[in-house]
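For this view, one protein chain was removed and the others were kept in their places.
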Amino acid sequence: MMKIINIDKQKWAGGVESLSKSYRLFGPVKDVDCHNFKELKQGEQPDLSYGNTKLSPKSVVFPPSEAMFTYSLDESNPEHHILKDVPKDYSPRAVLGMRPCDAKAVSLVRMNFDTPEYRDPYWMDAYEATTFVGLACENPCASCFCTSTGCGPYNEEGLDVLLVDNGNAYIAKALTEKGEKLLASGGFTDAGDASAVDAKKAAAEAKITAKIETDKLSEKVIMDLYDAPFWHDVAFACINCCTCTYACPTCWCFDIQDENKGCEGVRMRNWDSCMTPLFTMHGSGHNPRDKKHQRVRQRFMHKLKYFVDKYQKGIMCVGCGRCVQQCPVNLDIRTVSKTMNDYVAKS
Amino acid sequence: MQNPYKAYPVRIDSIDVATEDKSLRTFTFVFLNPEDEQKFAYESGQFAELSIPGKGEIPIGIASSPTEKGFVRFTVFRTGLVTNHLHNMKVGDIMGVRGPLGHPYPLKDLEGKNIVIIGAGFAFTTLRSTIVYMLNPENRSRFGKIDVIYGARNPGMILYKDELTAWEQRDDINMHITVDGTDDPSWKYHTGFVPTITEKVAPQADDNTYAIMCGPPMMLKFTKPVLDKLGYKHENIILSLENRMKCGIGICGRCNIGKELICKDGPVFTLAQLKHMPEEDT
Amino acid sequence: MDAYITKIKAISERLLKDGTVEAVIGFREGTLPTMSEPCFIKRSDDVKDLVWNANCRINLANYLTNRKEKIAIVAKGCDSRNIVNHIIENKIKRDQLFIIGVPCKGMNDKDTGALQDNCATCTHRNPVIYDELAGDLVEEQTGVDKYADVKKVEAMTTDEKWAFFNNLYASCTRCYACRNACPLCYCPTCFVDESKPQWVGKGEDPIDVRTYHFLRAYHCAGRCTDCGSCEAACPQNIKVRQLTKKLEKDCAELFGWEAGLTLDKRPPLDTFSIDDPNDFIK
Partner (left out) sequence: MKNLMEHMGVEPGRLQFSWISSAEATKFVDVVKQVTEKVKELGPNEKFIKKTVKVA
């Protein structure tokens, strides 16, 4: 049962204040010249007037650097060289006002961290502790193309609550039990009416004119695309920085590193990127992806073909447009997808 | 559920120099908590992350056999940061082992079949595990004929010499040992590269015969056509691959070849499967 | 601008057709109104894609490193200075290159549309080295204060300086776009990527972030042309030129040196002169 709640904007700030008593809150706040998701300080309000954040909120469940274990190298310590769990705070947390595209990304990424064989405890524990409160997108950016990725400005997948800005109030759709609980603990109890939503949704969707072409990707043969002649041209401009992968809400790759300070140390994981040669460098010095076009190909093949074939859930892209906007050399996933989609291997 | 990133603490029980040039050492580990040995139940062909707190982890094939109890054994080539450190460690040192990881050789499916094992260099470790497993009195009768082709650069680089000699004496396994070259006049085995020797000694293919291969890329590359010539179907050729790994459990995202993750979907694949996977080097 | 484009296309077409060069490095139209994409054109039919506008921020000298073929390259003032650097540092040979010089009135910031900071104080808008020009030379700016922001920092107290840079790099994600967009940063393995030994931590710790920026700046001392490629590339809009500009200023004041102006003089950091300032040695 989906509950509809009306949240008067006058009551929003007070509700956030109440929520902060039972949740660690994360929300969009203005940095110097852009918005980003941060943990809200006591009394701080999320700024819901933002267009899109520079970085995605994936860091709420997947921090750029995260401690996994600590250990001691001091041999006089009876437990030296044994990995110890790091105390973690998995008390309830909530992301306020994330975009539906970023929420869908979380549900795509979950397929990687929660598999039949293994469950990634850090990502999953954080994920399960989090209530995701979305804010429907009324004014998409010119580079947004979510409607052609199986997502959309009002998409509900991955969200516990969807807020729709309706002038003086938010229409809140509680999509899960978690969502209902959050609304209740914020003191948001006024019954609402969702009749305005469909028209608003259609209007927002109509504003999105950019598209990504993906309809023929699933029929392609991996080897044909892999051996296609266009990768050198696609990759030429790429400078192999990690901008696209760090900004991307669906990129999840990480590296594991040990850092020592004296006799104490921490095993941590850091965001990593398929754009760097180090990502695949063997201990022997051999590197199966030491050339730029190989790495660029890996990124696009992963998002647009391997993922498509592996999960049958469409592409690993939600159309947030961050990589398109931020790429220093204008490598555009929409162009690459079109090239792949249109490609016919010579027989 | 257990944290899959957490290594079982182990103590180094013995270290043996495995080759003349000392680039390979065999490490035998004993679990600090005996119950961890049960949790680490593995099969031949799987690997583990050797975890040295303060240095990092490396994925290494398990060289001991599930039939060998009380320890787990790895033969490690000295190459990078972690392996260099490992080579300098001493008996009694504490570190970690995380696993077992990946798919094993499909030995259950190979029951009743003839098996040709082709290995070269220091990739012989998981094959050693396989041979020891199959030769175990409880298991030997479940398999058909066993042929082993093993090559090394020179006699000094041959791994597990004592065991090879012992296997030589047996009549339920055919050993074909070769070296690329040697100036040792007393060398009594083959001389020549693995593909050449394979062509000479490997049994002709039939539906009942399977090849298991593990070795350096060049050896694999040139042995594949030989097996083709002998008539081996690609479904009957089983290989083990490697790549840079971190998590070992299919999550961190770097070891893929096409859509398959070497660590979780492999490292064992049939040649038929590999035909649909890109060769990453191109 | 249109006249420039026509000329660039004509020159490129001629060079490709008569075989003077095998490829042309230039810009093609981007998919966003504020972006142009560096491109590599090999066929004279594709010359039509070439464009020139105020979005050609990335320094194309970056794409020349260690290339072997004969290449034509579109170069504005700063690109040409970095080509000089590349020739001096043996990353490319002069006789491999056909430089299509483009007198430049500055690039626009991709977010604000205003003239980029470095272009506003640029005193080398015209290419310093070229084989043919795509337009008439433009008037160079005089009397600009290139180092106003550096002086502001110089006037701060030590602690203020520390806080200033902490603040400056607070949003850095270590994507290395600044390094990778920099034509000077062509080391096969950057110091941040070394593992034996590992010089810098790999996480997001502010000290590691600062160490990276600080050491990278040093490696650009006496070489940086203040082309602004790093700052244009930064997805977080960090003013990454702050440190390199300080070094540029020091080089100008201490050695009277500006990088990339001539092929005939060695840079100050690889020569010794008896007149080198040495007040810092006690």
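Things worth noting here:
Lettered A, B and C in written order, each chain numbered from 1.
One rule holds for everything that comes next: a contact is a pair of C-beta atoms (placed from the backbone, for glycine too) under 8 Å apart; a residue touches a chain by one contact, two chains touch by 3 or more.
The model shown is predicted, which means the values in this text are computed figures rather than measured ones.
When the full complex is taken into account, the listed residue touching the unshown chain is A:Pro63, out of A:Gly15, A:Pro28, A:Pro63 or A:Gly321. Shown as candidates are A:Val86, A:Met111 or A:Cys263; the residue that touches the absent chain is A:Val86. Listed residues C:Asp45, C:Asp111, C:Glu154 or C:Asp276: the one in touch with the omitted chain is C:Glu154.
Residues of subunit C in touch with the missing chain: 150, 153-154, 158-165, 201, 203, 205, 207-208, 210, 214, 217-218, 243, 246-247, 250, 280-282.
One rule holds for everything that comes next: only the chains that are shown with their structure count from here on.
Each chain's centre was taken as the mean of its CA atoms, and the one lying most distant from subunit C is B.
Averaging C-alpha coordinates per chain places the centre of subunit A 33 Å away from that of subunit C. Inter-chain centre distance (subunit B to subunit C, centres taken as mean C-alpha positions): 50 Å.
Along subunit C, no residue makes contact with two or more other chains. Multi-chain contact residues of subunit A (touching two or more other chains) are listed as 255, 257. Residue ranges on subunit B touching subunit A, taken from their complex, read 1, 3-7, 9, 32, 51-58, 79-83, 93-96, 242-244, 246-247, 249-256, 258-259, 264, 276-278, 280-282.
Those residues of subunit A lying in contact with subunit C across their complex are 31-34, 36, 54-55, 64-65, 142-143, 233, 236-237, 239-243, 246-247, 255, 257, 259, 268, 270-271, 273, 276-278, 324-332, 334-335.
Residue ranges on subunit A touching subunit B, taken from their complex, read 68-69, 71, 73, 80-83, 85, 112-113, 115, 117-121, 222-223, 226-227, 252-258, 260, 265, 267, 269, 272, 274, 279-284, 288-289, 294, 298, 301-302, 305-307, 309-310.
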